[in-house]
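With one protein chain withheld, the remaining protein chains of the complex are depicted in position.
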Amino acid sequence: MREEKPMKKSQQATPQDETVSANRRQVLLGGIGLAAGTALAPGQAFAKSTEEEAGQGQVAEAPIAGKTVKQRVPFHGEHQAGIVTPRPANGIVASFNVIADDPEDLEALFRELTARIAFLTQGGEVPELNPKLPPADSGILGPVIEPDKLTVTVSLGASLFDKRPWLRELKPKQLIRMAEFPNDALDSEICHGDLALQLCANLQDTCIHALRDIMKNMPEYLVLHWMQEGNVPVVQASAGGEHGTARNFLGFHDGSANPNSTDAKEMDRIVWVTEDNGEPDWAMGGSYQAVRIIRNFVERWDRTPLGEQELIFGRKKDSGAPLDGGKTEFAVPDYAKDPDGKKTPLDSHIRLANPRTAKSQKNLILRRPFNYSNGFTKSGQLDQGLLFIVYQADLMEGFLAVQSRLNGEPLEEYIKPIGGGYFFVLPGARDRDDYLGRTLIEAIRSEPSQQAAEGL
Amino acid sequence: MTEPAPSHSMRFAVAGAALLAIAGGAAFYFASQANQGSKQEAGDFYEVTVTAKACEPNALTVPAGKRSFRILNSSDRPVEWEILDGVMVVEERENIAPGFKSTMTARLVPGEYEITCGLLSNPRGTLTVTPSEEAETASGPSLRALLGPLSEYKVYVALQSAEMVAGAEALAAAIDEGDLEKAQALYVPARLPYKRLEQLAYRFADLENAIDPVADYLEKREADAAFTGYHRIEYGLFQEQSLEGLAPVADKLVADVTTLKDRLRSMKPSTAMLTDSGATIAEQLAHGRIEAGENRYAHTDLDDIAANVEGIRKTTDVLKPVLEPHAPQVAAEIDAALQQVTAELDALKTQDGFVSYDEVDAKTREKLSQSFQSLAAALQKLTDAIQVSS
Partner (left out) sequence: MHAWKALSVAALAFAIGVGSANAKQEDITLELVEPLADYKIYVAENTKQLVKDTTAFVAAIKDGDVEKAKSLFGPTRTSYEKIEPIAELFSDLDVSIDARADDYEKAEQDPDFTGFHKIEYVLWEKDTTDGLDEIADKLLADVTDLDKRINDLTFPPEKVVGGAAVLMEEVAATKISGEEDRYSHTDLWDFDANFAGSKKIFILVKPLIVEDDPEFVAKVEENFGDVDETLAKYKTDDGFVSYEELTDEDRTVLSARVNTLAEDLSTLRGKLGLD
């Protein structure tokens, strides 16, 4: 599966793989783990480009990939990749309805999905078929699939469990159907789902290729319910090696106060389900994923005075620094010294989301959002916004608590959540013999009711 | 152009080739088959003499490939000579007159075959085809290009088969009702679908013998117990003007054409079905049948012949899209030959249909025979024009 062909001359990449693993991830200052720029900035064509280079070549020549196409995120592990993995520039969330009438179907689905993801994320050659048959692969990446830092993260929605008596008892205890918050205008056509895939890669085409591959290979199990593509703007590598977080479509840094995703202990506390969470045994090592498609009214936002924008967020727009001082987005605001919100308004976005009290420590969540641009609306406005993705071990204390605090925030005038859903991320597939969802399938088989039903 | 020159020249070429073959025992084959690179060796004629009682020799062994036979009829009746694979006719030569020779070539694959020898009641001989190294591949239009024409023809066969069964049933019903006049009126419509299909149907020797034997081929002629099928009914309806004894014959005919319909349905499609069968029937018409006539009692041979032409025309119609780009001249030649026979047949039509065949004089018959020979010669070029590598 991992076989690679020699690179063509035109490709500027070095032949070595650059495996991205948790222990090599860059640790950023201020306990902030997500650094959007890391994946793309070094070696990227546009980072090196000069006017001279930009002027050469034929118009339809493919843009030259950087060596980042060789970046490979290990697939096997205790946890699934794509959560504490540094976020690459592009992502897709695709939600499916699942066709599985019994545990055997579900197991077959999980096994096949595991096989597809293992291939796609690790890369390799596309099998050649008789040309009289449809090809095995969409071919959009050519005959060799480069890993390109692809991760595919599989999570399950409440409906998967609720619709199946043999699964109902095993539903993670906090997994619920996403309910509307006061500012939401949820459109059922882009909400919920039995199973979600979060696909992330350096290049959008890699994500699209992976999605098409899975849909082509698994039509009997997966019916697409909705999907949303997203990306984050890449930045120049900075001299200090610190890139900062990406900006959202409102122009503000997003993810500044994230917990340190390279700190395994902190991740165990905040992101991964452990024995402390009281979840079913099969769920250990998994995580709750909340996905929200949040439309931004960008025209109106851009017509709002800068000062007002900054008060709404609680940060400086250019640097991302808190309003009470500091030079970078990673400076920590001191709300204790500003009890009345004179510097950072009490209803500002960052202060509501994370009041930084001892009590709010348990509400920490790991954000991993993308921006989206879906063209335009009937009114001729841009249809843009945030594909908000967040991970936590405890959904109630995590996203639900945070979002409840945010209800009524001034930012609501400029944003409208319209879709998404809550999902539970399966534990990782540990090795080649393992598959995603194994613990759930084994739990089904050891359920007393299931054994009775199967006459065991 | 009603009298196409190519047909003539073809006929002369054929005659010339045959002369060569007879004269030198050499490859007449090469003359007509120059582009085929045949491996037929000089003197490769298998001589068979048909006597009143049997074939001599009565057992033949030949290597696989294209093989030519020269059949001498030493009996005092016209005979047909056939190679049979089970009940299927592989190749046949009809109407070999007493004292005359006829040649016939078949492409044979290894296996055990039977050969017929004169009267249907005579014992059959055997033909053993042994494996040979001769390769038989050729290039030409793709097999794929023939899928459409063949399936169209299959559809035609299916529809005509259904009509054939329906026609026989209607005829049997009229006989059952005791309505002689109605039965007489239904005889021709019942027979036409069979004639349209004859180019395929004749290969089922057992059925052909039950459905369409002529009294001449039977030992006791009209009195022979084996005298069944269309002509037996024709004999009753038009000669004896009586329905007596016809009911079981009609029922048997219904059963036989139903079996024929099933056999035709399960017949394996082949390019020969389109390229060869029309020529075969045209040849049979040209050599004896037109001259002698078959419907001795009803004299409705012109209806038969017209139906045969319809059957032939169907094969050439469906082949047209394949033939025209590959061999436009052959297509034109066939068109002209078909127009010629059609024109000659049309000339024998009155307001009520065709004239009775006993009113068609020998000279007209001879002219028609010649036109069918031209048609046969034109159709025969189909095989060369549509060489398919399968």
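Letters A and B name the chains as they come in the text, with residue numbers starting at 1 for each one.
In this section, a residue touches a chain if its C-beta (ideal position, glycine included) is under 8 Å from a C-beta of that chain, and two chains touch if they have at least 3 such contacts.
Note that the structure is a prediction, hence the values are computed from the model and not measured.
For the chain missing from the display, the contacting residue among B:V48, B:V62, B:V79 or B:L108 is B:L108, taking the whole complex into account.
In the complete assembly, the contact with the undisplayed chain comes from B:A279, out of B:C117, B:M164, B:A279 or B:L375. Contact with the chain not shown here comes from a single listed residue; of A:P219, A:P233 or A:G278, that residue is A:P219.
Interface note for the absent chain: among B:L147, B:A247, B:A292 or B:A347, the touching residue is B:L147.
Interface note for the absent chain: among A:P131, A:G307, A:P339 or A:G375, the touching residue is A:P131. The chain not displayed touches subunit B at residues 10, 14-15, 17-18, 21, 28-29, 31-33, 36, 40, 66, 68, 85-86, 88-91, 93, 102-109, 111, 136, 142-144, 146-155, 158, 203, 267-273, 275-276, 279-280, 283, 287, 318, 321, 376-377, 380, 383-384, 390.
In the full complex, subunit A makes contact with the omitted chain through residues 97, 99, 130-134, 163, 215-216, 219-223.
The definition used in the following text is that only the chains that are shown with their structure count from here on.
One inter-chain figure worth recording: subunit A and subunit B are separated by 77 Å, centre to centre, where each centre is the mean of the chain's CA atoms.
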